[in-house]
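All protein chains but one are shown in place.
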Amino acid sequence: MGMREYITRRIIYALIILALSTVLLFGMVRLLPGDPIRAAMQQNVDLTDESIVQEVRARYGLDKPVHIQFVLWLRDFVKGDWGTSLSSGEPVWDMFLRRLPVTLLLFVGATFWAWVIGIPLGIFSALNRNSYLDASFTGISIVGISIPVFWEAILLIYALAVIIKIFPPSGYVPFFTSPWQNFMCIVLPTFVMGTQSAGSFSRYIRSSLLEVLGQDYIRTARAKGLREKAVVWKHAAKPALIPVVTVIGLSWGHLIAGSFIVEFMFAIPGLGRMGVDAVFARDFPVLQATLILVVINVLFANLLVDILYGYLDPRVRVQK
Amino acid sequence: MTTATMEGTEPRRLSQVGFKAIVRALLKHKLSRVGLVIIVLLFSMAIFAPVLAPYHPNEQDLYSVLQGPTKKHWLGTDNVGRDLLSRVIYGARLSMSVGVVATAFSATIGVIVGLIAGYKGGWIDQIIMRITDTFMVIPGLVFVLVMASALGPGIKNVVIAIILFTWPGFARIIRGQVLSVRELPYVEAARASGSSGLRIMFKHLLPNSLAPVIVASALSLGAAVGIEAGAAFLGVGVQPPTASWGKALRTGYSYLERVPLFSIAPGLLITAAVLSFTLVGDGLRDALDPRLRGEGKKIK
Partner (left out) sequence: MKPLLEVKNLHTHFLTDDGLVKAVGGISYDLHEGETLGLVGESGCGKSVSALSILRLIPNPPGKVVEGEVFFEGRDLMKVSEDEIREVRGNKIAMIFQEPMTSLNPVLTIGYQIAEPLTLHKGLSKEESWKEAGELLTKVQIPEAAARLRAYPHLFSGGMRQRVMIAMGLGCNPKLIIADEPTTALDVTIQAQLLELMKGLTRDFGTALIIITHNLGVVARYADRVNVMYAGRIVEKGSAKEIYGDPRHPYTIGLMASVPRLDMDVKKKLIPIEGQPPDLLHIPAGCAFRPRCNYAVEKCQEVIPELTTLADKHEVACWVDVRRN
C-alpha cells in the first residue's frame, strides 16, 4: 500500500519545516536590532544602572551567544518550560493552556461558518453556471475573500451590536460560566474569522466541480443512464471535493491571522490576543511561544491534509 | 488576513498565454472590468491627490472636530479636526504605493529565485523550496507583527515584511511553470543548439510564465494593501501624521457611534482596493484557465 511510508515522509517533511521556521522566527525575534529587555524595562527600571540590565539579561539567558541561546531555549521549550512573561511574570505554558480552548473554540466556529456558507455557495454556483445566481454567488465570494477582517468586524459590531443590540460588541464569557452568553459572544467573531475561508471555499469548489463535470468519466456516467443528481453526487462530488481538502487545511492554518485581529477587537482572551499583546509589550518569551504555536498549527493542518488526501484519493496511495 | 487570497495561485496550466491574450481576457471578463475601473480610479486618486483633495491632509480645523458631513467638509472631520475627505484621498497614495512597491520587489525576487530553482533542479531546487515552505507557514499578518516588534513600527518594516512573505508564492509559481515548460520541444531544442542557461531562462521560460505571474501580482497587490491597512489598524504600520486608511479606521473605530463616517469611509476604500485587485486576479485566472474556458453558449 505504501500508506505508512507516505505518512512517514510527510511527518519528516513537516519536522524539517518546523525546525527551519523555528530558527527563522528565533532569529527574527532575537537578532534584529533593538534590545527587547531594554524595551520591556523602559517603563519601570532605571536603565542607566547597567548592573540591573545585565542581571535581567542573564536571567533570560540573553548574555550568551545567539546559537547557545537557541539551543537552551529549544531544550526548555520541548520540556514544556516556555519561560515566563516579561510583562506579567506568569509562566507562558500556563498562559497557553488557559487560552488554548478559547482560540480553538473560535477556530471551530469559524470553520463551521466557512463550511456552511462556502460549500453550498460553491456547489450551487457550479451547478448553475453562468446564471445570475452564479454571478451573484461569485460576487459574494470575492467580496468575502477581499473584505478586511477588521473592517467587517466594525460593520457587524455597528450593525448588530450598536444599532440593533443583538450581540455584545465585545468581551468573552467562558462556556462553563454561561453557555448561552458564551455562544452570543462568539457568533460575530467566528463569523468574521470564517468569512474569508467561506469565500475561498466557494470559489475553489466552483472551479473544482466545474472541472470534474467536464471530465470524460462524467459523460460515461451520463451514458449509463444515471439521473443528473446521481451523476453529480455519486460521480462528481467526491473527485471535486478531494482537492478542496487542501484549501480547507490551508485556511485552518491561516485562521490564526484572523484570530489575532478578531481577538484583539472583540477583547477575547485567546492566543491571538496573547500574540498581539506580546508584540506591543515586546514580551519576547510570549511572542516566541506564540509564533512557534502558529507555525505548528499551520504545519499540523498541512500534515493532516496530506494524510487525509492519501486516504481519500486512491491515486495518491500508490505514489512514492 | 488577506493571505488566503494567495491560495490557489499555483499554476493551473496557465502557461503559454501571450500578453495580448491576457489583456483580451481581462477586458472580456465582466468582474475583471469592474476591478480594473476601480483600480484606475484609486491610482488616479493617489496620483492627483493634491489636485483632488480640498485641504492639505494635515491641516487642522480645531473649531470643527469630529463633525459629520458639512458643506465645508464633505465627509466630516476627524478627532483633531482634519478634513476626512482629504485624508482619505491622500491615504490612497500610501496604500497604492505600498502595494506596488512590495509586489514589485517580491515578484522580482520570487521570479528570479523560482527560475533558478526550476531550471537548476536537484539540491539547489530542494533547498530553495524548503526555504519557501518555511516562509509560507507563517501567516502574513503575523509576519508583519513580528517584524514590527523586532524592528519597531513603521511603514518600511511593513513593506519588508510583506515582501518577505509574498516572494515565496511567486517563486513556487515560476518554478512550477519552468518545470512544465522545461521539457517542451522548443526549450529542448534551444538547449541542444547551445543556448546558455540564462538565455533559455529569460527568452523561453519567462514569457511562458507571464500569465500566472500577472494573476499572482494582482492578488498580491490586494493582499499587500490589506496587510498594510491591518498593520496600521493594529498600530504597527505607518506612523502619524501620514494619511493612512488603516490608521483612520482605527481612530474612527473609537468614535464609531458618534461619527460613523469616520470609520466607514476609510473602511470602504480599503475594501474597494483589495476587492478590485482580487477581482482582476481572480477573473483573469478564470478567463485564462483552459478548464473553465470555451464553454460556448446555450442554444435555445
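All chains are identified by letter, namely A and B, in their written order; residue positions are counted from 1 within each chain.
As a convention for this text, a residue touches a chain if its C-beta (ideal position, glycine included) is under 8 Å from a C-beta of that chain, and two chains touch if they have at least 3 such contacts.
Only a predicted model underlies this, so the values are computations on that prediction, with no experimental measurement involved.
Enquirer: Just name the one of A:G122, A:P239 or A:G310 that touches the chain not displayed here.
Expert: Residue touching the chain left out of view: A:P239.
Enquirer: Quick one: say which of A:D76, A:D134 or A:D313 touches the chain that got left out.
Expert: Among A:D76, A:D134 or A:D313, only A:D313 touches the chain that is not shown.
Enquirer: Of A:A221, A:M274 or A:L287, which sits in contact with the chain we cannot see?
Expert: The one listed residue touching the chain not shown is A:A221.
Enquirer: In the complete complex, the non-displayed chain touches which residues of chain A?
Expert: Residue positions of chain A that touch the missing chain: 130, 215-217, 219-227, 234-235, 238-239, 242, 312-315, 318.
One rule holds for everything that comes next: only the chains that are shown with their structure count from here on.
Enquirer: What residues on chain B touch chain A, complex-wise?
Expert: Interface residues on the chain B side: 1-5, 7-8, 30-31, 130-131, 133-135, 137-142, 145-152, 222, 226, 229-230, 233-236, 249, 253, 256-257, 260, 263, 267, 270-271, 274-275, 277-279, 282, 286, 289, 291-292, 295.
Enquirer: So in the complex, which bits of chain A are touching chain B?
Expert: Chain A reaches chain B through residues 16-17, 20-21, 24-25, 28-29, 32-34, 129-130, 135, 138-139, 142-143, 145-151, 154-155, 157-158, 162, 196-197, 200, 203-204, 207, 210-211, 214, 247, 250-251, 253-254, 256-258, 260-261, 264, 275-276, 278-280, 282, 284, 287, 291, 294-295, 298-299, 302.
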